[in-house]
Structure formats: structure tokens, C-alpha cells
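For this view, one protein chain was removed and the others were kept in their places.
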Amino acid sequence: MTGDLDVADGRIGEAELEELRAATRDFLTAKADEAAVRAAAASDRGYDEKVWAQMAEQLGLQALALPAEHGGDGAGMTALSVVLGELGRVLLPAPFFSSVVLAGTALAAAGDADAARRLLPGIAAGTTLAALAAPGRDGGWDLDGADARGGLAVAAEPGQCGVTLDGSAPLVVDGAGADVVLVVAAGPAGPTLCAVDGTAVGLTRTSLPTLDLTRRVARLDFWSTPATVVGEPGGAAGVLRRVLDVATAALAAEQVGGARACLDAATAYAKDRVQFGRPIGTFQAVKHKCADMFTRIQVADAAAREAAAALDGAAGAPDPGVAAAVAHVVCSEAFMAVAAENIQVHGGIGFTWEHPAHLYFRRAKSSQLLFGGPAVYHERLLARAGM
Amino acid sequence: MTGDLDVADGRIGEAELEELRAATRDFLTAKADEAAVRAAAASDRGYDEKVWAQMAEQLGLQALALPAEHGGDGAGMTALSVVLGELGRVLLPAPFFSSVVLAGTALAAAGDADAARRLLPGIAAGTTLAALAAPGRDGGWDLDGADARGGLAVAAEPGQCGVTLDGSAPLVVDGAGADVVLVVAAGPAGPTLCAVDGTAVGLTRTSLPTLDLTRRVARLDFWSTPATVVGEPGGAAGVLRRVLDVATAALAAEQVGGARACLDAATAYAKDRVQFGRPIGTFQAVKHKCADMFTRIQVADAAAREAAAALDGAAGAPDPGVAAAVAHVVCSEAFMAVAAENIQVHGGIGFTWEHPAHLYFRRAKSSQLLFGGPAVYHERLLARAGM
Amino acid sequence: MPSDTDSFVEEARAFLDTHATRRTGGGQAVQWGVGDDQVAYFSADPPDVDAARVAEAKAWQKVRHDNGFGWITGPAEFGGRGLTSVHDLAYDALEAEYDVPDTSVLSLIGLGMIGPTILTHAQEHIRRRYLPAMYAGDIIACQLFSEPGAGSDLASVRTSAVRDGDEWVLSGQKVWTSVAQHAAVGLALCRTDPDKPKHRGITAFLVDMAAPGVEIRPLRQMSGGADFNEVFLTDVRVPDDHRLGDVDGGWAVALTTLMNERASVGGEGAAGPAGRAVSLPFLAELLRANGRLDDAAARRELAGLYAEVAATDYLNHQSLRRARAGEQPGPEASVSKLMYARNLTRGAHFAAEVVGPRLVADTGEWGTFAWAELLLATPALRILGGTEEIMKNILAERVLGLPKEPGIDTKSPFRELRRSGRGES
Partner (left out) sequence: MPSDTDSFVEEARAFLDTHATRRTGGGQAVQWGVGDDQVAYFSADPPDVDAARVAEAKAWQKVRHDNGFGWITGPAEFGGRGLTSVHDLAYDALEAEYDVPDTSVLSLIGLGMIGPTILTHAQEHIRRRYLPAMYAGDIIACQLFSEPGAGSDLASVRTSAVRDGDEWVLSGQKVWTSVAQHAAVGLALCRTDPDKPKHRGITAFLVDMAAPGVEIRPLRQMSGGADFNEVFLTDVRVPDDHRLGDVDGGWAVALTTLMNERASVGGEGAAGPAGRAVSLPFLAELLRANGRLDDAAARRELAGLYAEVAATDYLNHQSLRRARAGEQPGPEASVSKLMYARNLTRGAHFAAEVVGPRLVADTGEWGTFAWAELLLATPALRILGGTEEIMKNILAERVLGLPKEPGIDTKSPFRELRRSGRGES
């Protein structure tokens, strides 16, 4: 897409967005059907490296929303949301969310020109995989929110060249395969963003069994692991706040994509499956279930779009922090509900391993809990709204 | 019923319960059809005094569950629940709940033989109307629960003969017409149950507009109002705990009766009403709505029965406090949901003033909130369960 | 936006600056305990207040009209301005910044739904007679569609219209007619041929609401007020030139009206006093006033409600933006209606829970018993203007393409169709 995508002052118009969506969908239709997704998820690295490289080379998706001064297109959240919706639709296993959204946003927000120059071009090109470690002991993200109780899981102390890290990051998305891991550690000046090389001495990475079979998670243990500080020492709280807004808005777009796939599957099945001599879609119970799913998705989609527009600074948009938190609540619950109802519409076949419905159910629950879950995101919304 | 009802050691068997139910239903069918209920509710006193007297004389309903040593039959909660279910079914406006259940239980539990001898026979005969004032400033009932914040609304000070009361009871069910009002007041020894004559000097009673058109509520203001202490000074907390268990269990039975009436109305209408050339009950949306109502009612009914059995000390029954709290939660929410769905099944006609559906909706919400509402009853359940 | 819109907006702003007062700062803090505490959905005004409000609405519509803003999209020959819906929406957005009388008594039914229908289906002299008067605020129009036996199944209307020379004689009963008591004219669907399938034997008429045989009875809803009417038609004579569309072709006329109804649903938003039930600042004050600001359970419910409300607002804004870009609103508007009912209902029950026993009876405390009226209005939200069930059918069949239910007869003569067992007039 780089080169042939018309990016005017970092934003792209409706027609280009549709073009982007179509190009991404075509690509994924060709490269990521259900069999390919299952195979990639079950592979050693957990994703298809060739598809990942092609995403970068043919479509430039990794670069799309990263800052233009560091190898990106600066196309903004609305464009990124289009891509995430498509990735979510097919549950593409790939380090896109971890490397581009989480780590990429952290780097862009940290205000460290040096680190950005060092890492962002590779991330944008898909050649560097970065990960961001959740800072909380229980895998929580808020530094000052409801799940901050556990405190920071990793401590940073001044070391030979930079700092050394000690502690454990219990849940790092795509942490096992990342070339570089960004860690929010407790430093002398406060929460500090640090970068650790994936092969650093004193870093142990353990892949964990996951609920979501299409997204890898690892535990990272640090024993006097050398790291460099990214951005201002003690300045990670602000960075993380920005990361949370962007990441929850991005996740929302992905959730809407997943939910749409569920609704599409449910309606297709309801039209086709005959019981009692009629397609089951003629029964009001099924019909209204699908209408309920549609209603939830429309509202969720509106929330995800608004959050993206707000983060893009669109005129008339609400506060980005509020809109992102609204989208996180609404899209998390919508996807979970829709993924469950999809199985119900399918009946028996829907809860077999062979049917893809459970892959969406797993993704829905996993992404609902990734940034803390309902107990956290409701309070976060009120906090963002100033209550 | 007195005399011809076989009451063995204060408990009656299944067949007698059915007999009691049939007799009560026949009586109410004759005396309390919708027109009669509306007329009684709109009358000066808010109920039909003749029907009230006949309930006592012909069926002995007021006496049924009151202690045998004070003019009652001692038939227990299970029998009382049968009656309350029928009263709830037709929304009979009558001081039954206030006088027999609330005040009657308080008197029986206070352990004051003198007061019991003075008041209970009249209550059992239906010739004395007693009321019990909610103790909290906001109309709350728990002395040590979540709604105790407001504190006791009335203070008792030693007076000439007995005590004098000062303060206000904001929400007293049937308080305006009661011959005697029991008040939980803050006395020197702690919460103290006091009895005030309905015509006492310094007592102002104001009838209030109510949500539930079939149950009257008054505000009572006390200005150095003379009163007598009932039971142990400072001993009202225990009395109130017992009252809450009995009253919420009794209310649960009434709520189930009301909910059943809603389901009956909804199913009858669904069989009769034709749209699109078919009875609307053939549409799955309506069918499943009715099935959901039925499910809620079955569970609610089980909870109300179990609470009554537990309060009757039946073998194998759960802790009465827990069972009553369970019933209060489940029946409150079931009735509210069913009353709302009944209107939905009826469509337009269901939200007219002329249709009785709203009377049930009003009763459902009112009784859900009477003892504090959801914010209170959930915590009360956990407290009763020892959490 | 086309450049001519800019000059139009400028003109509109000048007009509004002259004739109305601009609202003071939007972000006003909630003043708990001050002023009226009503959160009612339906008005509960006494008749004189109601009448004054209607007069005020008519007067403001007249001012709009006289200054070229009475019917922005209407043809000039009938008093319209001949501009596009982009101009219309721009004016609405602008007017929202000013304090002006609520004209919904004219606009919701008459100007919004009946006007476009007359424009599409009436003869020229009928259009000239009614449209300018309606858009100048001189007369109000109402909709005589629903009947006791024709609710969700609107095509089963039974009010009969029988031809008698150049006139038709109408008899039957209509119901759920809002603003009938203020209306000069009503659009009625009548059965003209019971031997045809039900959709094919209906004809539409403009009825003079003051004609002999028209009787309007207020219909009291469960919340206590009477926002609707029953309209009884007894041998009401209607000239044939007041027929809209073809004889037996009334269903097409009805669809024009209903399409415009659906388009207006999204705009309801969270305005009016009922909006307090879905306003975060107001509900936050409710919690504060009741010492519940730190109650995690209440906060949780409030956050969940707020998220849905905000997302629904986003949806409505986006629909409006698309409408401005010229996109036709689809049946997806049903989503807004479903969410509106759900959010308001949830807000009402949330507030009820916070005020607790003080909703059982009116203790006089500000902001407590006031919730009763809204609570008692919530069941209507799930029914009026199309039940939840009908909305879901529309979404499932028209948007998702699920097949229709078998066993719904659209072919037999209306006369032979099954009716409800109980008598209905």
C-alpha cells in the first residue's frame, strides 16, 4: 500500500479506507483461510512468517499508522482500525497487535528520538518484532487504576550501560518471539520504560498455554538483565496512558471484526441449516438472536469508529480517552456475547473443535480480559470521564 | 376457616393447604375482581372494610399464622404464604401485610406478653389495625445493614407514663389508617420498639402519593408523642431481624402470586390476540418470552416455598435467614421482570391506564424497593450467609 | 459542504440571532436540588399549559416560515425553500444552539411524516390547500393508522371507507393517535375492499378532524397522563379529492409515511427531561447526593450504562453525518430505537435502585419520587412506533437477509383472515 495509498497530512479519506479494507481482505482471503490460520497458530512461532513479510512488503500494513518520520505512513487510527477489523475477522495469528500497536505506540509516545530511530523503522517494515510487557504483577496495565494493587512486576536499577532489570513479567503478548521487549519497570525515578534485547543474558522466556489459540503469550523472567532506558526515566505512566487509549481502541476495532465474522457465520448457517423442514433462520428465536447480535455490533462498531476518530483528533469527536474507554467496554462485551450466541445458533456442530466458532469464543474472552477485564474497564471509563 | 381447618401442632398438611388456597381464591374471585380492587384502592381508606371484615369472619385469614395463645391459629408461614400468594394475585388492597405480617410478627417476636395480649387478638380478628414504621431515615429497615447510614428516624425519651417520641417515620405502610403504630425508636438503651396510639396527641399522619396504587403509605411525624415500650428497651434489633426474615419471605409469596397473575394474563392474551392471521402465541418471540416468565416464576416459587418451610422449621430446610434473603432477591427480580414482560406481550393495550398490567408493574417495583431494594438485599443475603 | 451552504448558514445564524436567544455555555454543571426535578418521558402538563405550548410552537413555526426556514427542503410553490437535506440538517444543528420553543407537536407527525406523504401522493389543489398551512404553523396534522386490531400488523386495519358518489363514508376506530386533539387534519388508512388480500384493499384519506362523526377521546397511559387519543369515526364523509394515491393503493401511501417515521427515530437522542436518566453528570450527582459515589456496585452499573449510552450517541452522530453526506437511512435506524428504549429503561431502574424506598411513596425529597413517571413510561418505549419484536424482524429479514417465516398469509382475502377471539370495536 505504501506508495500507492494517498496519504494527505497523515489522514486518508473514505474512498481510500474502502480501498485499504478491500486490499487487506483480498490479501487475507488468499493467505489466511481457516486452515491457514489453524496451521499458523499451531506452528512453532505461532504465525506464518511468510504472510507476515508479505503484509509488510505488499501492503505495508505494519507501517500504516506508525509515525512518518520513522518509516511509517502516519495514516492514523481510523486507517489502522480498518486493518485490525480485517485481521480480527479472520483471527490472523501474527505479532501485529503486540509489535505494531503495543510496542509501536509506546515507542512513538515515549518521545525518545534515539530509540524511535533505532526500533520503529524495523517495526514498520515488519523486520523487527517488538513486544510490550504488561507492568502489573497480575498482568494488569493501569499504573494508577483499579488493578495497580499488585504494583510493578519488574524493578530497574542503574547498571553498567543503562539499567539492569529484575523481576517477572507474567503475561507478555508475543513475548517469546520478540526481538526486543519494552518493559515498564519500577526505577528510582518512578515507572520507567526500558528496552531489553530478546536475546539478552538473564532473560528467560517461557511460552504459556493460552486460552486464545491464535495469540501467543509468554512469561518473561529477568535476572540482572541489561536494558536501556527509553524516554524520560520515571516517565512511563504517561506513555502507558497513551498506549492504553490506543491499544484499547485498536483492540475494539479488532473485536468488531471478530464479532462480524461470528454474525456472518451465524446468519449463513441460519439460512442454510434445515430443521423441522425449514431453514432455522425462519424461526423467530434464531432471527431475533441474529438481530440482537447485529444491534450489539452496530453499537460496538460506532464506538470503535468514534474512538479512532477521536484519537485522530477529528473535528467534533469526543475526548479520546473517554471514547477509547467506551469502545473498550462496549466492544469487549459485544464480541463476547456475539461469539457465544454464534455457537448457540450453530447448535452441536458449533461446540466441536473442528468448527471455528470456538476460536472466536476464545479470542473474545481473551481480549475482554487482556487489559484487566470488566472489573477494571468499567472503573477506567469513569476515571477517563472524570468521575 | 377457623374451626373447620385442621391445624395439628400449628402446621397444616398439603391437602389443607390446597383447601385454604381454594377457599381464599373463591373468596377473592367473588369479592375482589379488578373493578372491586380499583374501587377499593381509590376509596378514602384505600381498602374495602367489608371485605376485610369478611376475610376475618368467614375465613379467619388474619388469624391464620398468628400465635395460638393470642387469638391466632399458629398455622405457620407455609399456610400464610398460600394466603399471601392469593392476595398478591389480585393485588387486594388491604392492611394485611402491614397489620398481620409486619406488626403481628413484631409483636409476636418482641416477647412482651402484655402488649401481645393487648393487641394481637384484635389484629387476629381484623378489628385492630396495626402498622410498623420503618426505622431508617430513608425508609430503610436494616439496623446494621447497608441502609443503616441514615440512622433511626425517631427518638424515644422517658416520658410521664412510658416514653415520648420525636422525629419522623417517612414511609409507613398503611400508617394513616392504623389504630396502633409500632415504632422502632432510638432509646437510651438502644433501638426500642414502641407502640403509639393512632390518635395520640403529637402524632401527625400524612398520606403520600404512592407508586403502587393498591398499597397506602403515610408519613408519620412525632412531636413529644406518648408511647409505650414493647418488649425489652434496647431490644428492637433482634425483633427487627425476625420481622425482616418473616416479612421478606411473606412478600416473596405475595410477589410470586402477582407474577403468576401476570403470566396468566400474558398467556391468555397470547392465545387470543391475532396479528398476521395467527394468535401471537404462535410466534416464538412471544412463546419464549412466556417460557422465560414461567422459568423465573418456578424458581421464585421454589425460593418462596423454601423460605416459608425454613421459617416453619421444616426438616432438611436451609437456614431461615438465608432462605428468606434468597427468596427476597429472587422473587423481587422475578416479579419485576415478569410484570414488565407482561406489558410487552400485550403491546399497546398493555400500557394503558385501563388495563390492569400497570397495577402489577407498580406493585412489582414498589415491593422490590420496600425493604431497601437491590442495593440492600444483595448485601443482606451475603450477610445472612455469613459472608 | 457545498459553498452555498455557508451563505445559507450565515443567513440562518443572522435570523436566529434576531429572533432567538443563544443558549448559555453547553457544559453547564448539574445543580442538584435546584429547579424542577422531573425526569418524565411523557408530558404531564394540565390542558391550559399544554394549549399555551401548542400556541407557542405554532408561533415559532410561523416565524421560521416567514423567514424562509419553515420548510427548507420543500418546493417553493408550497411555501418551501427548495434546498437539500444538507441545508436542513445544517439548520437543525444551528438552531440547537439557541433557545427556541419545542415544535415537536407540529413536526414529529405532521411536518415530518404527513407532509412528505401529501407531497408525494395528493392532488395538486390538495397540496396547495394543506402544505403551506402546515409548514406555516397554521394547522397541525395527525396520523390515523393504528387500530385496536391492527397494531404490529398494521395492514389489517378494518376502518371501512365506502364510496358514495363523489364522497367516501368512513367508519371505524383508530387508536394511539398523538396530537389528534390539536389537529385540523388526519391521514387515515381505511379498508376499501375486504375481498382483496389485506395489503391490497386499503385506501388512504385526508380527514377533516372537525368533520361531523369524528370523535376524539383522550387515552390515558399507565404513567397517568393522556398523550394519545382514540379517534372514533362514525359515517364521516370525505370528498374523493381527499383520497391519497389510488383506490386500494393505500399501502404504498402508508409506506411513504412509515419510511419518514423511521428516519426520524434516530434523532430522538437523549433530549428532554428524560435525558437525565442517561446523563452521566446527572446520575453522578444522584450517586453523590445519596452517598453512593464510592459504592463500587453502583459505579459499575453506572459505567456499564454510560458506555452503552455514549456508544449509542456515537452511532446517532455517525448516522447523522452519513445523512448529511446524502446517504439514505436504512432499516439500521431500528438499532437506535432499540438502544434508546434499552438505555432509558436501564437508567430508570438504576435511579430507582439508588433512591430505593423513596420511590415507594413521595416523601417530597428532590430527585427521588420524580423517577416514578419515567419508570412508568419505559414499557411504552419498547412498544410505541413498532414493538421490539417487529424491529428485530426488520433487522433480521431486511438487513441480515434471513428468510421470512412461513405461515403468514398475505394472499387470502382480508375478509377470510383470522381475527382475535375477543370483540374489538
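The chains carry the letters A, B and C, assigned in the order they are written, with residues numbered from 1 in each.
Convention: a contact is a pair of C-beta atoms (placed from the backbone, for glycine too) under 8 Å apart; a residue touches a chain by one contact, two chains touch by 3 or more.
What you see is a predicted model, and the numbers here were worked out from it, not measured in a lab.
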Displayed partners of the chain not shown (whole complex): A, B, C
Residue among A:Gly46, A:Gly104, A:Gly126 or A:Gly139 that touches the chain left out of view: A:Gly139
Which residue of B:Lys31, B:Arg89, B:Arg305 or B:His346 touches the chain not shown here: B:Arg305
Candidate in contact with the missing chain, chosen from A:Pro67, A:Pro121, A:Gly190 or A:Pro374: A:Pro374
Residue of B:Thr78, B:Ser168, B:Thr214 or B:Gln284 touching the missing chain in the full complex: B:Gln284
Hidden partner interface residues of chain C, rising order: 295-300, 405-407
Where the unshown chain meets chain A, residue by residue: 134, 138-140, 147, 149, 170-171, 208-212, 217, 219, 272-278, 282-283, 285-286, 340, 343-344, 347-355, 357-358, 361-362, 365-366, 369-376, 378
Interface with the undisplayed chain - residues on chain B: 263, 267, 270-271, 278-279, 281-284, 286-288, 290-292, 294-295, 298-300, 302-303, 305-306, 316, 318, 322-323, 325-327, 329-330, 378-379, 381-382, 385, 387
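Convention: only the chains that are shown with their structure count from here on.
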Interchain centroid distance [CA atoms averaged], chain A/chain B, Å: 53
Length of the line joining the C-alpha centres of chain A and chain C, rounded to whole Å: 42
Touching two or more other chains - residues of chain B: 283, 285
Set of chain C residues in contact with two or more other chains: 389, 392, 405
